[in-house]
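Below is a structure I'd like to ask you about.
Of the protein chains in this complex, one is absent; all others appear in place.
We just call them A and B in the order they show up, numbering each chain from 1.
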Amino acid sequence: MTLNRRSFLARSAAASAVLAAPTLLKAQPAEYVFGASLPLTGPFATAGQLVAPAFAMAQRLINEEGGIGGVPIRFVTEDSGYIPQNALANYQRALATEGDALVAYFGDSTGFMKLVAPELKGDQARLMGSTSFASELANPEVNPYQYLAGPSYEDQFDILLQNIANQGGSTVAFIFSNTEFGRDPIEHGKKRAEELGLKVVLEESTKPQGADIPTHVTKLAQSGAEYCLLQGYVTGVWPQLIGGARQFGLPTKFMGTFWGMEKIIADRVTEQAGPFLDGYQGVMPYRYFYDRADAPRYETFAALSKEMFVGTPLENYMPTWTIQTMCAIEIAVRALRDTAEKGLELTADNTAESLNAISDWDMGGYFGGPVSVEGGKIGTGRVYTYGAENGLFTPSSDWFNV
Amino acid sequence: MINGNLKATYAADEQVLNNAYKRAFVYGMALLCAALPFVANDYIILVAAQMGIILIAVVGVNVVIGYTGLLSLGHAAFIAIGAYSIPILHTLFASLGVPEGIMPFLAIPLAVAISALVGIVVGLPSLRVKGLYLAVATLSANFIVIFLIELDAMAPYTGGFNGINTPEANLLGWQLDTQREMFALIAALAFVTILGVQNLFRTRVGRAFIAIRERDYSAEVLGISLLRYKLLSFAISAACCGLAGALFAYFYARILPEQFELVLSLQLVAALIVGGMGRTMGPVFGVIIVVMVPELLKYSFGIIAGGSADVAALRAPVQEIVFGALIIIFLMFEPLGITQIVDRGFRSLNRWPFARG
Partner (left out) sequence: MGQFVQFTLNGLLAGTIYALIAVGIVSVYKATRVVNFAHGYMIMFGAYFYYTFAVLLPGLELMPSWLAKWEPDWLIAARENAPMFSPMGAVLDWVSNLPRIIFGITGAVIACAILGRMIERMLMRPMIGQSSFAMIMITVGLISVLSGAKGLIWTADAAFVPHIAPNAPVRFELFGNPVFLFGADLANAAIAVILFTAIVLWVRYSKGGVAIRATAEDQQTAYSMGISVPAVFGRAWVLAAATGAIAGAILATRNGVSPSLGLFGFSVLAIVLMGGLDSYVGVFIAALMVGFLEAMAQWQLGGEWAEVVPYIAVLIVILIRPHGLLGQKEVERI
């Protein structure tokens, strides 16, 4: 019998459960609960609906691997409509009904994570991951219980700006949605651009959806920017902006961050409106799902997807958004297991401590190599370029560490 | 109106709680609210506290829409003003060296006063325009207030887009750091607000409001200054919303501008329509429905869905449709709201077995 990481984990979890049983018996519930709010409706419904199946898969996978110290875990997902207040209500409701069994929570937006941050204290606190890469969240001193499953948006801007400087660019425009998500890295990005000797010729905020595309495109055309960084969009606006600029014959090179880098959306745009996303670049902390060469974890997901999601878009391809959620779940579960192994109660303080102690962990292919949680985030990523011909994002830089 | 409610003295007629049902209901509710923090679980406390906050605001909206007959679709702006006043005033007090234990005693009245002042400004168009124009003017005011809060130039005070952390209430050293303690404060103030507003309509001012609602020109002919009373009505209703906002800020640890957008204004008006306009109990019934229906939907969808995201995704649209349908159905079939239904019930109870209906 081979001892691989997975079976080792399962067995050590079981063993620790046996060993620690007497001390834990009082505090341990029959099952743990991992709550989540997702934007199943509202402006980012497409993303929420693609992410939701990740929880079903995670529940099966983690419980097959022995749960948390032998105790099974149950995932509860609720809809937030991308409204921070709804997500907060969901969280408070989960706290009130599940009590101590609730060991971790997954938030759905930058707005929610900021809204909930000051509420997380004493017995109201839980370990909390999210879809957001907001820079403010990666600050263990202020927000000890929140973490990012990748680099912050500011880091992603750094990577892109560095890449532009390396290519010899000189002018750059920032177009962002008028939301917390969109505004997050802009101030930092301006400073960074200045340091690199890049001139920011346009800062344009747009509506997060239904933006006035012709006006924004004419503004971009007037600014004459060589590069344009897009931030704060998921499914809409950014493809239309690029489409408008291409129809105009603007030579501007467009770049995006994590949420604007999904293959499903890029393919849909190519299919419906033509190949104008060709050459679109952006930063991505993870490998794409089709890049499975040395990613054993992705292989596991692929096998499970084939079985669990027959007939859905997820059957053969796992979107980056889903990958991010899986990654956040795995980090939280690792922290929970580490805590359980130490024989400690799964309080927010204990689990947050375990989380920040994660170092040099081979996650099985999400990232370029073994990763560590430093400052509440995992600072790694690389630049990819979209090819409209083959519909793939291919790496165009090495892994950056920030 | 409840029949068989005989009064033998003027004193009895002038009572606020002038019949047995009202007395029973008010004392019963007071008992329930007093007992709730000791017996209820966290979830019930959470929902009850939210209800209390919205209730105070809807009581305010009732003054301007229900009693004075001025249609306003922008009252969420006043809640925003009240809520944002709290952290700003606390920072100000801290710099002045005011002890923390008395800050809420100063901050809450000031927040209420600021909201009332803004209410007067927003109410100004009501002097020149009526009905629909006023609805759009207040709706515009709502958009503008949110815009000002989000403005970058205001960010040092309001936190701009990112929202701002709010302080905890500290009443003379009693730190209200749990929702249970906050609920006690909210419930107490909600009672005070309802009784205060109810009492208002036994005075000259309240009757002037009602006269304006019935026919403003006639009221003017009778010697009621439209200028003074319309603005006063806006000020009182804005003050109630300001109080609700202040409690909102103390109850949650952080506030965001988007919490006070048009949706909230519409929710307040919807609660009023469903409950019954121009009636004391209207806001109470309305808020119970408007807060409980989404909770019930959430609960029933939770049972049906059993964790399935596909079913869970249907909840929000269904909730929206139910919300709109409530407004439409009540306007079409019971424009006087739930209070009317309740009255009808009590009436037939009183007459039974001699007559029906």
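Worth pointing out:
Simple rule for what comes next: a residue touches a chain if its C-beta (ideal position, glycine included) is under 8 Å from a C-beta of that chain, and two chains touch if they have at least 3 such contacts.
The structure displayed is predicted, hence computed values, not measured ones.
Residue in contact with the omitted chain (choice from A:V51, A:V237 or A:M363): A:V237.
The residue touching the chain not shown here, chosen from B:N5, B:S140 or B:N165, is B:S140.
The set of subunit A residues touching the chain not shown comprises 41-43, 45-46, 49, 178, 203-219, 221-222, 235-237, 239-240, 243-244, 246-249, 265, 268-269, 272-276. The chain not displayed touches subunit B at residues 71, 73, 124-125, 128-129, 131-133, 135-137, 139-141, 143-144, 147, 150-151, 215, 217-218, 221, 262, 266, 269-270, 273, 313-314, 316-328, 331-332, 335.
The criterion applied here is as follows: only the chains that are shown with their structure count from here on.
For the pair subunit A and subunit B, the distance between C-alpha centroids works out to 39 Å.
Touching subunit B in their complex are the following residues of subunit A: 38, 40-42, 45, 48-49, 52-53, 55-56, 74-79, 81, 83-85, 88, 92-93, 95-97, 111, 114-119, 136, 178-180, 183. Partner subunit A is touched in their complex by these residues of subunit B: 41-43, 45-46, 161-163, 165-166, 252-254, 256, 258-259, 298, 307, 309, 312-313, 315-317.
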